[in-house]
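Only one protein chain is missing; all other protein chains are in place.
And now, chain A:
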Amino acid sequence: MTMTPLRRRGAALAALLSAALVLSACGGSGDDPNPAGPMRTVKAGNGSVDVPADPQRVVTIGNTTLPFIDMGGAPVGVTEVTASELALIPEKQKATFKAATNVGSSGDQVDMEKLAGLKPDVILAQLPDSEFAQIEKQLKSIAPTLFWGLDTEWKTLAGGLAEAANVTAGLSAQKAEFDKKITKIKETYRKVIDETSFVNVDRWESSDPGTFSIADFGCVEIAQDDIGMNFPKAADGQDPLGWKFLPFEQIAGLSKYDVITYPVDAEGKPKQAFAPVVETNTWKALPAVNSGRALGLFCAGNNSYGPVLQYLDSLDRALATLPAKK
């Protein structure tokens, strides 16, 4: 195939740019600030990976950012998180997030050149498998990369992140507090937990108009799995109940549950997306709502211990106000 001069010039330029990018990418691993430091082997979703024993320059991609910061980590590079997620974290953590370099809007939009320029010791990523598959090679050429799929249980993710980035001290303190709170709730509300049927409802910004969901993921999983509260959940192998958008007329079907839990913001007001539900006449006519057995719960997230501890506090306060069943 013959090339025109213009094409040849273009091809040469492209080759030069590619070489520059590869060299700069290689610089991340080859010119590591602590290349000869001690190494450890840690396990992640993508297998066993050798990482520096005490990494100083951690880049977090996708869902690993906020959990890592929550455990006391300070990443040098991050991908963006939504404004609503950012609004829920403490000011100190917000400052840590803002101090990091933004390497892209999401896992599939990472600026590799920028990432390589940060010379990371380790890269932590949680994003859809298909997105990771596309960037895995490039990430690994920059620094040791640990990946967890979206189906990874949150405690496993927190443990893996802490070990990989050497922030286990922060994690241990959070875990101890978590265990203490769980034990307290179980002991204090044992009878209620055993004898009450709960249902957790929600709405999201993306929900169709006039619809709500019976949410069986998010913080409610902690109430179900760690505390043993009786919430409806999808059968094994089925899609989560929370994926189904139910029309408002089905709010009446919530009558069969003893207690309804619904999402509120930090001030205790119904979450903005959920507000249309509590404004409906059907909601107001529900026996649980009439008898004060609809509990607003604050869930800042369920991907790490900090927000989960806030949820447990909210649940504790709400259960304390629950009137006895008539």
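Some notes on this structure:
Heads up, the rule we're going with is that a contact is a pair of C-beta atoms (placed from the backbone, for glycine too) under 8 Å apart; a residue touches a chain by one contact, two chains touch by 3 or more; residues count from 1.
Criterion: contacts and distances are computed from a predicted model.
A chain of this complex does not appear here, and its UniProt-recorded name among "Iron complex transport system permease protein", "Allophanate hydrolase", "Hydrogenase maturation protease" or "YciI family protein" is "Iron complex transport system permease protein". Contact with the undisplayed chain is limited, among A:Thr41, A:Gln238 or A:Asn281, to A:Asn281. Residue A:Ser206 is the one among A:Thr41, A:Ser130, A:Ser206 or A:Thr321 that touches the chain not shown. Across the interface with the omitted chain, chain A contributes residues 205-206, 208-211, 244-253, 255, 280-282, 285-286.
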